[in-house]
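A quick write-up on the structure given underneath.
Note that one protein chain of the assembly has been removed; the remaining protein chains are unaltered in position.
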Amino acid sequence: MSNLNAIQLSGVSKSFDGFMALSQADFTAKWGEVHALLGENGAGKSSLMNIAAGLYAPESGSLLINDNAVRLSGPRDASRYHIGMVHQHFKLVKPFTVAENIQLALPEGPGNHAFSGSHRQRLAALEQRISDKAAELGFSIDPRKITESLSVAEQQRVEILKVLLAGARILILDEPTAVLTDGEAERLLETVRAFARQGAAVILVTHKMSDVKRFADRVTVMRGGRTIQTLDPQTVSVPELVRLTVGESAPASEYQPAIPGEVRLQVRDLRSTGAGGQGVLNGVNLSLRAGEIYGIAGVGGNGQSELANVLMGLPEPCDGSLELTGFGDLRRASAEQRRELRIAAIPADRYGAALAGELSVAENFGVGQVHSGRYGSFFRLRRKRLEAEAAEAVAGFDVQGVRSLKQKAALLSGGNAQKLVIAREFSRDPQLVLVHSPSRGLDVRATAAVHARLRAAREAGAAVLVISEDLDEVLALADRIGVMSGGRIVAEFDRPADRQAIGSAMVSHDEPGHAEPVTEGASHE
Amino acid sequence: MNEQVRPVMLEQVSQAAKQPKPPLLSRRYALEIRQQLAWHWQAVIIGLALLLGLGISAAILVAAGVPAGELLNEFVVLTVFDAQSLKAVLFQASPMILVGLAGCMAFRAKFWNLGLEGQMIWGAIGATAISLLEVGPPALRLPLMLAAAIGCGLAWALAPVVFKLRLKVNEIISTLMLNYLAINFLLHLLYGSWKDPRSSFPYSPQFQPFERLPELFDGISAAVPLAVVVALLALWFLGISRAGLYLRFVDANPRVAGAVGVPVQKMIIGTVLISGAMAGIAGFLVTAGQEGRLTQSFYQGYGFSGILIAFLARNNPVAALVVALLMAMLFVAGRSLQVFYQIPFSMVQLIQAILVICVASSDFFIRHRIRRVQGGES
Partner (left out) sequence: MDMITNWLGNTPDFAVPFALAALGLILTERAGVLALGAEGLMLVGALAAIGAQLAYGSHGVSLLLAMGAAAVVSLLFALMVLVLRINQVIAGLALVFFCQGLTGLLGTLLDWTNKPVKGQSAIELWPLSELPLLGKIFVQNPLVFMTPLIVLTVVAFLTRTTTGLRMRAVGENPQAADAAGISVLGFRLVAILAGSALIGLAGGYISVLSTKLWIADMTGGRGWIAVALVIFARWSPWKALAGALLFGCIEALIPQLAAAGVRLPQYFVLMTPYAVTLAVMIWVASGKNVAGNQPGALGIPFIREERR
């Protein structure tokens, strides 16, 4: 490997509305290496890289490219220095074709304002370059396809092609494997490693230890906006990495075997079609039993969000039924009735589907029970009682950062917002708990607290369903695991589950039980 | 490993770094979103914005030919300290308060009710119909007129809200179109079957004395306490009853509101109907109060005024009372400017627009913070 520094950030600080996202952070990557930037949610890794890519401006600190001091005025400037970033949330224009999306990112060429002919010709030439480059990297992509119709992994490849064709030699990837199956992740990381071996600098922002261990030449750990240490991943143990990342040993979670009881909810044959006519839910069947956690694993985009919506009573047109024991079809229940039936729902999008950010903590807590008359009649709302009960719940569920119950819910951090939702939903000792992506955006401590609540619900006899795109989370929590692919449950596993088998089930498309043979992504460990 | 690639590539990057670039600003400005700002600071900022707006308006008035010294006289002294003008202001304030409340109501349900004028017109038409058809005994005539005004105003607001909820039809367009329909229907009536036979002007026959709002003590019209009562009802609805909380949820996040059990559709429809009813009452107040008959342009200016009041008052009924009063002062002053200095009444509209723009612009400073950000020193 070369000894030259490709990019160096020193003493970088950045705050958002009073919150210090970065505090004198440092980071250096050399030419020809894959350098992992490791940290949990909220550690500042994305913010630091957004500065490197010219999207954010730092408050202090410096940036050196090839040991020359540089000031970036924006993303186009970064691109001139051959820095390219593939973001966690893709920056693609959905209705455009692949070629058009890439065309946007290319630097100004001659004759950009000419009419007809020229633009078409440039696009055609670009389409050729795209096909060539893709072949070089080992995959194929049709540059004329509308971006929206591509799979997530394919869209990510478009993003990569975009930065490569724009001439990037310093490649930053922000949580690239979060949306990929194990096999796809493997291929991606091998591709970028090859790219690094050609002399480029690759920075891999991630929170996954396994990626770091297998593909990184060096790793820099960040925590709380600061750089902690830079090490060689081959010589450091995983527990040690965890300790550096989290700041303390991860709380050990002991597993108690489940004592499943009666079937609480029977999901029968849910079917729905999407806007384009293709099937979104293709006959989902599963049963939830009391005292058991059922985890649904799978890569995002296979119908999980739609399934979650149907289960949680959000508007989602679909056929099929949800039979709740002792009640009937849950789909006919109103929000009132769901509360009476003690069904708790914790959606993935906290501020889109669970909390109203502009309203106070107390109001968010109590609104569900207002209709039943718990806080006064229609003519007079009894706020004192509402606030008293909210205060109790906030204390009981350890929701922190609440200076006053009247403050806006939007001021709560991710973890505390989630705890508030849980406090509200669990206030009636639920018999059925439905959760979607519970730890998204949460740091390790908050995640542990949320998981503890779910386990406690299970202990108390509730039937718990966890839909999560984080396979580690599902493996940690679930007693039974269903793999969702192509809008249906294609395989079920009991604990302890074989990660390999789950992974291959995720990529199986057709009939359940016909998982594709494992030809790629086989573990080397 | 391609040894040749690396030196070439390093060259490229080094070149890019060393090339003379246009000098970058040594400080960049970053825009941040603020989460919350203490309300007294908000009041200060809004106050400054209003002063700015008034200042610009004053400048325009001077440029239009009003002597600068007279301005203060006209606007402040005469309207407030002259007993006659004060009565006129209070009189004018009543329908203003009602359209302002109507605006507040609709906006609380996230419904852009630009149809206030149409609803006013129908309210007035309803009241006039009761009068012309001589429905009910004289003692009950006035309350019946009020009831008809409420009913008609409410009905004219029903279609747009249903279209929005069921079909997602943009309510800005639908309420505006309904305005034009109402205006034309009004003209149809006033030039046609409802025209006063004793005159050639397009207005309805004069109301009977018992069909007009009585004057209470000291020449203050009954319209004033009526407006205050409605304001108190609005205050109860939005602040004390359950509906207030529901509406705030619907306003903040309709999806979450539905998920937690708020009866979203009922709330929206109910609130918009109340808004229409209030505008109808405003029509009744102007027709049975000021004019004493149905005229062809009584509604002009109230539509935008209602929206402006709601906007400046941030949908708060009590603030709306105060702002409506100020708006009434503006109207009265505007009329006298028209008489004495030949300034057209569209000046009032212009001043209103300037105030909205200034206050809306001030929101920028409430919601955002501009920070200087260093580009970085090596």
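Labels A and B are assigned to the chains in the order they are written; within every chain, residues are numbered from 1.
The criterion applied here is as follows: contacts are C-beta pairs under 8 Å (C-beta built on N, C-alpha and C of every residue); 3 or more make two chains touch, one makes a residue touch a chain.
Quantities reported herein were computed from a predicted structural model and do not represent experimental measurements.
When the missing chain is restored to the complex, the residue among B:Gly55, B:Pro143 or B:Pro344 that touches it is B:Pro344. The missing chain, though absent from the display, is touched by one residue of A:Lys94, A:Arg144, A:Arg332 or A:Arg385; that residue is A:Lys94.
From the set A:Gly74, A:Pro239, A:Gly301 or A:Gly352, the residue in touch with the chain omitted from the display is A:Gly74, counting the whole complex.
Only one of B:Ala83, B:Ala139 or B:Leu167 touches the absent chain when the whole complex is considered: B:Leu167.
Listed for chain B, the residues touching the missing chain in the whole complex are 30-33, 60, 64-65, 112, 114, 163, 167-170, 172-174, 176-178, 180-181, 184-185, 187-188, 191-192, 304, 307, 311, 343-354, 356-357, 360-361, 363-364, 367-368. In the full complex, chain A makes contact with the omitted chain through residues 16-17, 19, 53, 55-56, 74-77, 79, 85, 87, 90-96, 100-101, 103-105, 107, 112-116, 119-120, 122, 162, 275.
In this text, only the chains that are shown with their structure count from here on.
Contact residues of chain B toward chain A in the complex are 1-2, 5-6, 9-10, 12-14, 16-18, 24, 28, 30, 32-36, 240-246, 248-249, 251-253, 255-263, 369, 371, 373-378. Per the touch definition, chain A reaches chain B in the complex via residues 2, 4, 6, 16-17, 31-32, 56-66, 68-73, 80-82, 169, 197-200, 312-315, 334-336, 339, 345, 347, 351-359, 363, 367-368, 370-371, 376-381, 407-408, 410-411.
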